[in-house]
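Removed from the display is one protein chain of the complex; every other protein chain stays in position.
Moving on to chain A:
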Amino acid sequence: MIAAPGQGLALARDEGETAAARTRIAVQGLAKRFNASGREFVAVDDVSFEVKQGEFVALLGPSGCGKSTILNMVAGLLPRSGGRILIDEDTVETGKVNPRVGYVFQRDTLFPWRTVEQNIGYGLEIAGLPRAERAGRVASAVEKAGLSGFAQSFPRMLSGGMRQRVALMRTLILEPEILLMDEPFGALDTHTKLEMHKTLLEIWERERQTVLFVTHDLGEALTLASRIILLSARPGRLKEDFDVAIPRPRDPVAVRETAEFGRLYSHIWHSLGEEFRRTRAD
């Protein structure tokens, strides 16, 4: 069974928090084709969705389904082959940075020659914020990330989880209204991952940025997101789109014991299973 685009939208919407909010990200008929050694292959095919103000949307799909490609096109890091992307009703231009948008990478992209506080303060520094004003904001960000005592450390002295906290704060300190995250916790061990979920949930439940979060981790998507967009295996097409009606504030461990978590988990599990079987049959 392959769902036509938009068909999954028919699933019940039962989380009211996004109902009347304005659209921040609009993806319309998005396509991406690559040329690999003379052969063209379709990575993303006719994907359309919207993300409203204050929504936490997880883009979930099997590996290689093009979900990171979609995110990179939304961020303007990658040119698109077809379709449109609007952020706040402005078309996204490749290579042009939107100051309202923050991006967190899957890979460690900290600057190893800068200390933790210099990394976190990078965006403020190059924006020309005076040193005194910068110091205060950096100090509070360092504390918020639970990195007090490590402000003067270089990234190589930190664990993977701590480094990803620094990366998160380096983006969040610029107070982006829209946050694009590309499997930011993909490389972390389970325990560290849960701690990062806790940190991110605390921040998001307080500040309510609009988030588009790419992941292949079903549990992660259910823990964090208020809505999940499920993509099919390659070429990436929209398969399902549904709300995650688990009440907030959420705890990354306790959330797994809720009935809603279990129900959605098994539903998505079977839905993803179909995709894996389809990939193998190719």
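Quick note on the criterion: a contact is a pair of C-beta atoms (placed from the backbone, for glycine too) under 8 Å apart; a residue touches a chain by one contact, two chains touch by 3 or more; residues count from 1.
Rule of thumb we're sticking to: contacts and distances are computed from a predicted model.
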Options "Probable chemoreceptor glutamine deamidase CheD", "Biotin-independent malonate decarboxylase subunit gamma", "ABC transporter permease subunit" or "Cobalamin biosynthesis protein CobW": UniProt name of the undisplayed chain: "ABC transporter permease subunit"
Touch with the omitted chain, as defined above, among A:Pro79, A:Pro112 or A:Gly146: A:Pro112
Residue among A:Val42, A:Leu86, A:Ala139 or A:Leu174 touching the omitted chain: A:Leu174
Option touching the unshown chain, where A:Gly66, A:Gly123 or A:Pro184 are the choices: A:Gly123
Positions on chain A where the hidden chain makes contact: 75, 77, 97, 99, 101-103, 105, 107, 109, 111-114, 122-123, 126-127, 154, 156, 170-171, 174
